[in-house]
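Just one protein chain is left out here, and the rest sit where they should.
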Amino acid sequence: MNLLQKILLIEIWKGLFLTLKKMLFERFVTIQYPEKDKVIPAPGFRGRHALVRDPNTGDTLCIACMRCVRVCPSQCIKVEYEVDKETNKRRVVKYEIEALRCVYCGYCEEVCPVNAIVLTEFFEYVGFTRDELFFTKEKLLANWDEFIAKAKRPYLNPFWKPRGIPEKFLPARKRNFTGV
Amino acid sequence: MSLYVEVVKNGNGKSESEYFTINMGPHHPSTHGVLRLVLELDGETIVKCDPRIGYLHRGVEKLAEHLNYNQTIVLSDRLDYIASAANNIAFCLAFEKLLGITPPRRARLIRTIVNEMARISSHLLWLATHALDIGAMTVFLYCFRDREWLLSIFEKVCGARLTHSYVRVGGVRLDFTQEIIDELRRFTEEFPQRILDYETLIDVNRIWLKRTRGVAVVDAETAINLGLTGPVLRGSGVPYDVRKFRPYDAYDEVEFEVPVGERGDTYDRYKVRMKELHQSNWIIKQCLDKLKEVEGEPVLAEGAPDLLLPSRIREPEPKPHPKKGFIFTGKELPVVPPGEAFASIESPKGELAVYVVSDGGPNPWRLRIRTPSFVHISAIPELAKGHMIADLVAIIGTLDVVLGDCDR
Amino acid sequence: MGLLEIAMDFLAELREKFSKVVLEVLEKDALTIVCQREGSLELISYLKEKGFKHLIDLCGVDYQGYKSEKKPERFEVVYHLYNLDEKKLIRVKVPIPENDAWQYSVTGLWKTANWFERECYDMFGIVFKGHPDLRRLLMPEDWEGYPLRKDYPLFLTEENEWKGYKEFLESVRGAK
Partner (left out) sequence: MEGGSEGMSDIIAQIPYPLLVFIVAFILVNIALFHVAYLTYAERKIIARMQQRLGPNRVGPRGLLQPIADVLKLLQKEDIIPNNVDKSVFKIAPLISLVCAGTGVSLIPLWEKFVLSNLNVGLLFILALSSLSAYGVILSGWASNSRYALLGGLRSSAQVISYEIAMSLALLSVVLMAGSFNLQDIVKAQVASPFKVYLIPQVVAFFVFMVCALAETNRVPFDLPEAETELVAGYFVEYSGIRFALFYLAEYFGMVVMSALAVTCFLGGYAGPFEVPGLPFIWFLLKLYVLLFFYIWVRATLPRYRYDQLMGLGWKVLIPLALANLFVTAFLKLYL
């Protein structure tokens, strides 16, 4: 910086003109959410939890394998099941997620062998009490209904069948899964 | 009023001089979180500075002893939440060393890209807050404008904007799509232009120069002694960069320079970081080109452990149904060999080192995280001595501390 | 890795000089020196003179109940040193007995060791002799117990109220 530039405050004027230019010619980057602009999360955004509703039975797909319970780092999933004496199959009685404890890592949907649990792309949910964000099985199924009504079909969450993971790592159900 | 001036007494009980004790933080606007500094001032000059940390202490090291290896990655997101991808990588590198697996090349390239994205996003946030601390408000918003773009790319990559949990032991969780690659290309094309915006506002601005030149000068020897790493150390002229010294991921494949400063003052550190932005941009470009070579390759290594290693913290659960396939047979799960491993990466803030000890169980026996912010905060008393309060704000800014990183 | 071959001369010198101090030299992911507490400070300052100027990390490890290997003592203090010129990493481990948990402070060599040692004291209760200001760092100053010790539970079976909080509550009530 030579003396003349220093006396004439050249660099300060440059800065001032940059802000003036931005004011006069550049567009806004902020948006008017939620009135005018909608925010569409990217596919695979880890938002509100839901249990996929089986279109045939109307119940959850969950087979109570307890994998999500065990993989959850914050231990916010609680599952209770009963074993059917005749078929020796498990049936979910209770499926609870404490959304306030959840860290939204998405491990549960990745380990689920039947793609029953999903973190949907729905993110605009709030509650005034803790109970409102304590998702029971019914609430989780309702979440799914709410989400899938607006989602593009067939819906395939990226974490159900992660891109680039060798197929042999995936269980059979997931390997052949194409979406709901 | 005796309330205003505290008389500091020496051993004899004789009043030596009158200092003004002020408590800066933990809810001060420019302490970047919950840092608390107890200052003793002579006028406005700092005589003594005592940082008190621990307000964000969550016991990550203790918690990690009760979670399995992949689960601890989720904890690592919350350390340096500005650049969580870098933390993920540090953890994974240590675990991979322990397990003896190497991720496939595509995964390594993707990790490098993600790491550099994290670096850019962290440096942008640093510049934003540093400039805001010194009073340049507009730089703050321009930086956030561009960081927003990067975060939305992160959202496309892994479904989360801040706490990615994207990297996992043995690779990454999802492959890049073509859309992400295109968007990243557009970002790398446009980003140098954006850097010009910030530089026009502050680079040669006389007020900026006055506020940063000669503030918190550290020479190379002292910087090493204080344990400073990353851009702070490089600002003092030591070209120590873990990416060059102990290359990990794909850093041995890409070309980049390590910018160093000369005088070791706040302005040099600013310059180093601004140059690093360009370098990171360049690295991303190179990696995107190289990604073409490994199109269609898997992003997870063969022996990568499943997310679901049994963990000790839980009550014993009934065994899962035995089914065919890799992750369903408990026997095939890779056993973590007992031993220890040390991995360190060049996180945006400095050297992030992870030392893990295993006893052969599913959980780490001990997980030690050496975070750059912790060391940098410990250097504040040394750097701040003799400066003014306004400089202290600049010092906290130039060290680029994140309290989640410091307190763990 | 060949870490040992590169450092052969150096190691031989080290063994000769500190024959009583060095317990064993291991080649793991990094060159590891296990040494006695007595003389460890001299060893480390020797290493610093030899170019290992960057103290990357200093941490404690609790080996109570460690199954896969027999450890001589309960605690270990682990130093990670780095040679910036020769790009060499070295790990120094110093076993510390449980009943007599103290170690020499290296704050005289590295200023950065100050907080590392304070943290180690805070988390494991290992006292560092010669440390200028050994206080708790991350935990509150009146905290009881050392959280990272293996016998410190992750979850308490019964909630005991923190003393400081109790006192604070009382003082507030008293003021009212």
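We just call them A, B and C in the order they show up, numbering each chain from 1.
Quick note on the criterion: a contact is a pair of C-beta atoms (placed from the backbone, for glycine too) under 8 Å apart; a residue touches a chain by one contact, two chains touch by 3 or more.
Quick caveat, the model's predicted, so the values are computed rather than measured.
Student: List the displayed chains that the omitted chain touches in the full complex.
Tutor: The chain that is not shown touches these displayed chains: A, B.
Student: With respect to the chain omitted from the figure, which of B:L35, B:L201 or B:L383 is a touching residue?
Tutor: Spelled out, the listed residue whose C-beta touches the missing chain is B:L201.
Student: Looking at B:C49, B:L63, B:L109 or B:I134, which residue reaches the missing chain?
Tutor: Only one listed residue reaches the unshown chain, and that is B:I134.
Student: With respect to the chain omitted from the figure, which of A:E26, A:E86 or A:D131 is a touching residue?
Tutor: A:E26
Student: Which chain B residues touch the hidden chain?
Tutor: Counting only chain B, the missing chain is touched by 3-4, 20-23, 28-30, 44, 131-138, 141-142, 145, 201-202, 205, 207-208, 210-211, 388-391, 393.
Student: Residues of chain A in contact with the chain that isn't shown?
Tutor: Touching the chain left out of view, chain A contributes residues 12, 15-16, 18-20, 22-23, 26-30, 32.
What we mean here is this: only the chains that are shown with their structure count from here on.
Student: Counting only C-beta pairs in contact, which pair of chains has the most of them?
Tutor: Chain pair with the maximum contact count: A-B.
Student: Nearest whole angstrom, what separates the Cα centre of chain B from the Cα centre of chain C?
Tutor: 23
Student: Taking the mean of the C-alpha atoms as each chain's centre, how many Å separate chain A from chain C?
Tutor: About 41 Å separates the centre of chain A from that of chain C.
Student: By the touch rule stated above, which residues of chain C touch at least two different other chains?
Tutor: If we look for residues of chain C contacting two or more partner chains, we find none.
Student: Tell me, which residues of chain A touch at least two other chains?
Tutor: none
Student: Looking at the complex, which residues from chain B come into contact with chain C?
Tutor: Against chain C, the touching part of chain B is residues 53-54, 57, 59, 61-63, 65-66, 97, 224-228, 238, 240, 245-246, 313, 338-342, 344, 351, 353, 355, 357, 359-360, 365-366, 368, 370, 374-375, 377-379, 382, 407-408.
Student: Which residues of chain A touch chain B in the complex?
Tutor: Those residues of chain A that touch chain B are 1, 6, 9, 11-12, 14-15, 18-19, 29, 41-46, 65-67, 69-71, 73-75, 103-107, 110-111, 113, 119, 158-159, 162-166, 168-172.
Student: Hey, which residues of chain B end up touching chain A in the complex?
Tutor: 67, 70-72, 74-75, 77, 106, 138, 145, 148, 152, 155-156, 158-160, 163, 165, 172-175, 177, 197, 200-202, 204-206, 297-300, 306-308, 310-311, 313-314, 317-318, 320-321, 323-328
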